[in-house]
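Remarks on the structure that follows.
Subset of chains shown; positions unchanged.
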Amino acid sequence: MLVSLVLILAEVVVEWPACSLPSPAGTHLAVLSLPSCGASNNYINTQRGTKSQLHTRNDQRCGDMAEFIQTLPSVWGWLVGDAPAARDALARFSWKSPIVVVKVIDSVLRGIAQVAFGNNPLSGLLILIGLFVGHVNSGLGALLCSLTAIFTAKVLYWQDDAVAAGHSNFNAVLIGTVTPAVYPIVFREAMPPAVWGYMMIAAVFTVCVMGGLGRIMEGHNIPALTLPFNIAVSTTFLCVKMAGYGTGTAAPTPDPGAQEDIDWGQVFRGTLLAAGHVWAVEDVACSCLVLLALFIFSPILALVSYVGATLGTLTGLVVSTAPYAAIYQGLWGYNGFLAAGSISFFMVPKLHILLMAAINAVFATFLHSALSPVFAAVSVPLVDHDAANGLPVFTFPFCLASVLMLAAAMASGPPSLRVSSPAFP
Amino acid sequence: MLVSLVLILAEVVVEWPACSLPSPAGTHLAVLSLPSCGASNNYINTQRGTKSQLHTRNDQRCGDMAEFIQTLPSVWGWLVGDAPAARDALARFSWKSPIVVVKVIDSVLRGIAQVAFGNNPLSGLLILIGLFVGHVNSGLGALLCSLTAIFTAKVLYWQDDAVAAGHSNFNAVLIGTVTPAVYPIVFREAMPPAVWGYMMIAAVFTVCVMGGLGRIMEGHNIPALTLPFNIAVSTTFLCVKMAGYGTGTAAPTPDPGAQEDIDWGQVFRGTLLAAGHVWAVEDVACSCLVLLALFIFSPILALVSYVGATLGTLTGLVVSTAPYAAIYQGLWGYNGFLAAGSISFFMVPKLHILLMAAINAVFATFLHSALSPVFAAVSVPLVDHDAANGLPVFTFPFCLASVLMLAAAMASGPPSLRVSSPAFP
């Protein structure tokens, strides 16, 4: 108990790699470490060949890390990291037993946290509370689309461990949270009930696209990230527009103000709000819950992600013009938040990897700036000629930047091995 | 003879897997079954490793199926399925013998049918008749571009079996049929003779792009489908526009009518016309010939494709607005037609694969709706600001949806093995 507390604190002051510390209580569980280490690596279903190759290089580090997690006293094993105790307990039950309700809840909660790379049901619960605090419809949407996605995945014979870890439904979670939040902005009217139907269809699409993209990209050992969400949500929004919704009268465009001074307090607030904007929720309480949730899963991930959000927001100040309302709202930080987090999650955190995480956050923000007019232009001819209310870029910038950077990070040789067990810390 | 007729009827009432039925006459030809089973799998040139892997898992099923085909009495072997007797007879002749004329005709006809996954010269002949019935220029274009493509493929050292099966020219067939049909709609003028030259250049491009894309995508065990056609035809249309064609005066845009009632008889007619729209021909007789042609090749394929067209048309009703003229013309069904067909062609038809075929038809139609304004927007700045006559989406929606779905279907494990011998039934 004390040992693990001390270790957690040690992590906060960024003393990697803590996993090489001796963990005296670990011996009696060491026999479990290797299999579980492999089992938790299903974010992308690595090909057998690659995996075993990574194992031979990573065994020592991975063994130590997994050992440390396994040696957490039982209470912690249910709560922090990727909650191995909860996972293993649930894996013993079949999907046909009555315990399926608990399994589905666990999968839904893990899926909510997986959006920001957290694989922990408690993290998911905290974020779900945050969603309901920020925007009730977003919370409901997340639940509805998650259940749709899990059902689809089971019907299409997805593997149990992928479903249990929430990989089948984290894209659907985003469909459920982003659509109710973004719809009124794009279509300038309240969301009609029929759009809930479109959301469920989009959730089914995410499962199929995730299966397809995941398979194509695993050949290159790269995860599909939230690309399926981006593809499904863009398609759905354009379809909804084509179906005749959103012909309401345009709100008067706000007058572009004169060059104003930057309010640094508001900029700081923007970096914080960015965490919530990953789920398209703009609420300080929600953002704090998100950061707390990530901290439970992995303190390093939470710290790097927040630094990424800060970098993204500062870059946003450079590559946009006044008025800076969008920056104060956190809209320029969420791509950096995810971009930095993805690098630190999938790679062993070394100094040059952290540098790449920073470059990735800046690159994602540049792409955000560059793609915004492109996405806005797409929908202009449809409704009217006001580019301000075109399609948003969603998390396309994060996905495109991170796919390239992860590939680059993996290409740079032995010092930057891919993490075989992306777990606590 | 009777046995095979009974089997065909059994297929129509959808009793898979009929291929496990005993075929008593098959024993004396069983020695041929395995090689031909491998030989017919050249739609994508599967890598050796993958292929042998599939073989070991598929041998039983594949052996049975091939055995059944081989046991067809000789007349049927020349006509139905992938016409193995005709293929084997022609494969014995070199490309330098006088019989080359017959080989080229066989390849042209198979290429015409390959557009909808049919590999049968009789199917191709029926569809070619349909093309001439619907639109004379489309038929001539198909022949001209096919010959150009076959010549190019031979000059660039394509493998004989790929050329013989029509894989080198089915994209060129589409260039030949779609350009004459779509040109007057996009450019609002009769097609000038110079465009036939552009069509031949585009046909050369399709061969090269097919070679390149096919090689890239076979690494992921996914076919290139009609992507080469889509790339070549989009490029060519934009080039033709840049070369100064189509500056005729704009036709008056039809007034968007009030919310009209849906005419279900016309919707049914639309599902039927969709089959012809794969080749951009709008004619009921042509569509019937297409369905008959597919039925000869594979009753299951014809049925699933038609159900896909129906699903696409119904989805089109949801994601578009009145007036529904495009739906009655079958323009919303052809992507669904191809999308459903591609899944049923490349995968062993099981219940959840048929479900994926249905999802794919709906997804392709969603993409059709989403990409239409994007493609229309591209060409707007060129001529004038009337989005109605921009570039059409061709079969991009089908290609994008099907590539993802095929990958997803393959990812979902043993119950959905890729068909090793995509042939009759």
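Here the chain labels run A and B in written order, and each chain numbers its own residues starting at 1.
Here, a residue touches a chain if its C-beta (ideal position, glycine included) is under 8 Å from a C-beta of that chain, and two chains touch if they have at least 3 such contacts.
Model, not experiment: these values are computed from the prediction.
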item	value
Whole-complex copies, counting every chain including the 2 in place	3
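Criterion: only the chains that are shown with their structure count from here on.
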item	value
Separation of subunit A from subunit B, taking each centre as the mean of its C-alpha atoms, in whole Å	38
Residues of subunit A that touch subunit B when the two form their complex	45, 155-159, 201, 204-205, 208-216, 219, 234-239, 241-244, 377-382
Complex interface listing, subunit B residues touching subunit A	219-220, 222, 318-321, 352, 355-356, 359-360, 362-363, 366-367, 369-374, 376-377, 380, 385, 387, 403-413, 415-416
